[in-house]
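Notes follow once the structure below has been shown.
Missing here is one protein chain; the remaining ones are kept as they sit in the complex.
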Amino acid sequence: MCIKIRNLTYSYPGAKKEALKNINIDIFDGQLCGVLGRNLTGKSTLCYALTGFIPHFFKGSIKGKVLIDNLDTANLPLHKIVTKAGLVLQNPFNQLSGEKFTVFEEVAFGLENLGVSRNEMIARVKEILRKIKIYDLKDRSLYHLSGGQQQLVSIASVLVMKPNILVLDEPTSQLDPINSKLIFSLVKELNREGITIIIVEHKIEEIVEFADRILLIEDGEILLDESPHEIFKSLKKYENYIKYMRPPCYVELTQKMEEEGLWEKTNGYPITFDQAKKEFEV
Amino acid sequence: MKYRTLFISKDSPIHRLNPLTKLTVLGFIIVSLYTINWIHFPILLFFIIIFPIAFLGRVFKEFFKIILKVGLPLILFVFIFQIIFFTGGEKVIWEFSVVKIKLEAIMFSYLLGSRILVIISSFLIFLLTTNPGHIMNSLISIGFPRTISYVILSTLNIFPYIQSKANSILDAQKSRGLEVEGNIFIKIKSLIPLITPLLFSSISEVEQRALALEVRAFSSPYPKTSILKIKDSLPQKIFRITTLLLCLILIIYKFYLVIF
Partner (left out) sequence: MFFKKANNKRDKNKKDDSFKLPLSAKDAALASIVGAIYAVLTMGFAPISFGPIQFRIAEILTVLPFLRASTAWGLFAGCLVANIIGGLGPWDIILGSLCTLIAAYLTSKMPNIWLAPLPPIVVNAFGVSSYLHLIFGLPYFLNVLYIGISETIICYVLGIPLLYFLKKQNFLEEYIFK
């Protein structure tokens, strides 16, 4: 299962500027793709395109196509696309359906809409709650959960429909650091189990920990499409993009130390804490 | 949650009944109130049937509290209103200055008041002993539209969130010098600076919520299933059908009396 975007150009209805300009990417099965960039540059638009909401939810002018599993999203109805690619948004509260009172019922909401039988629903909900480790929350009231817990419930209610692709649009931006870490470790775990992940985030230190690939978007175009290690190999490489993305703090630190003559680059700048530790071990 | 939906989660014979059964009983009570002409019928219904059911449902304490707070003022209002404004009738039993309290007025208020009492209390017991999600589920099974049940339940759930939003908008306006406390006219004047920000800030959220709903296949054309299983039994089904037939008989009886 993979996603292919071919020559995608899109502008929102009534907008003069194009939100996405001639995007061409292939995302392979099991990849973990981080999407970075400044605000309002098309990251969310890309998320909508990857999950079929462009063209089905957001009308507007579209050129080009998006293929999930070699099927054109323009020809698939939305309720079929969501079983292939799920979308998780920023605000945990706004993703709660509103119809349900307990966590268990809420996670089942999508399956109810798809007409899944009751016995299968119960089995799948239990399985997902156990996987995400929120099984003990199953009878809790949704509106008395913390933001982080609500976000986990949202992820559960998307995963329960068994998509192979999960797109997350800044899932931790409204969460505190502890809950953010929870979400990131969950994302890592899910990717390890084979789910293709595309995650838009600003917390670059977290993303480079496990992303296979970083996409940098600016003004609707993809400026960079490489592995994190490649990007931060040399100052010359990434200094062109400093305007659009902040490098991980370890890169900044070692680069400054290199300038002062306190450290010598042998294998590229360390981008994770573990790599940095290795650099300074005697 | 307890004050909001009135529902109190307990285990009792009344809680375990199917919501449709309870609604049928409610319907029967209302039909019988207005078809049976005996003046003491409502009050008897109240003490012999409604009181014990409140006990059985283990919600008697809350039931009594709400009846006192809401029901009694209403009934008092009816009494006073009818005593003053009742036209017709001649048997004056008490008189001070211009106010003539007629016997017919008292009888009328008694009938009206006890009917109101029965209606309020039976509905109250229903709401106290039935989960709102289950109510909607049962209604859907007899044809109530699913998207509207969604709108009703989510209005209920989003209510506290919108309330806190309105409060923060009022706080923001207050810090800019808008008066919000005080008499009713001041409150009304604070309305426009409250409504427009509330409406506009909620709009972007509408899009997000709609997106989230679509992610969960809200618009899927397949027939929906439910994770809730509402218990029903053959005796209850038979009970419902007989009760509905009884209602029909009472209505026909009433028409018969009126016409002949």
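By written order: A and B. Residues from 1 in each chain.
Basically, a contact is a pair of C-beta atoms (placed from the backbone, for glycine too) under 8 Å apart; a residue touches a chain by one contact, two chains touch by 3 or more.
Computed from a predicted model, the values in this text were never measured in an experiment.
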{"item": "Options B:59, B:139, B:158 or B:247, residue touching the unrepresented chain", "value": "B:158"}
{"item": "Contacting the left-out chain in the complete assembly, out of B:64, B:123 or B:239", "value": "B:123"}
{"item": "Sole residue of B:39, B:72 or B:191 that reaches the chain not shown, by the stated touch rule", "value": "B:191"}
{"item": "Omitted-chain contact residue, chosen from B:142, B:199 or B:259", "value": "B:199"}
{"item": "Where the missing chain touches chain B, by residue", "value": "3-6, 66, 69-70, 74, 77-78, 81-82, 85, 108, 112, 115-116, 119-120, 123, 127, 145-148, 150-152, 154-156, 158-159, 161-163, 166, 184, 187-188, 191-192, 195-196, 198-200, 202-207, 209-211, 213-214, 218-219"}
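Definition applied: only the chains that are shown with their structure count from here on.
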{"item": "Where chain A and chain B are represented by their mean Cα positions, the distance between them in whole Å", "value": "45"}
{"item": "Sites on chain A touched by chain B in the complex", "value": "51, 53, 56-57, 78-79, 82-83, 86-87, 89, 91, 93-101, 104-105, 108-118, 121-122, 125, 141-143, 154, 157-158, 161"}
{"item": "Residues of chain B defined as touching chain A within the complex", "value": "1, 131-133, 149-150, 153-154, 157-158, 160-161, 205, 208-229"}
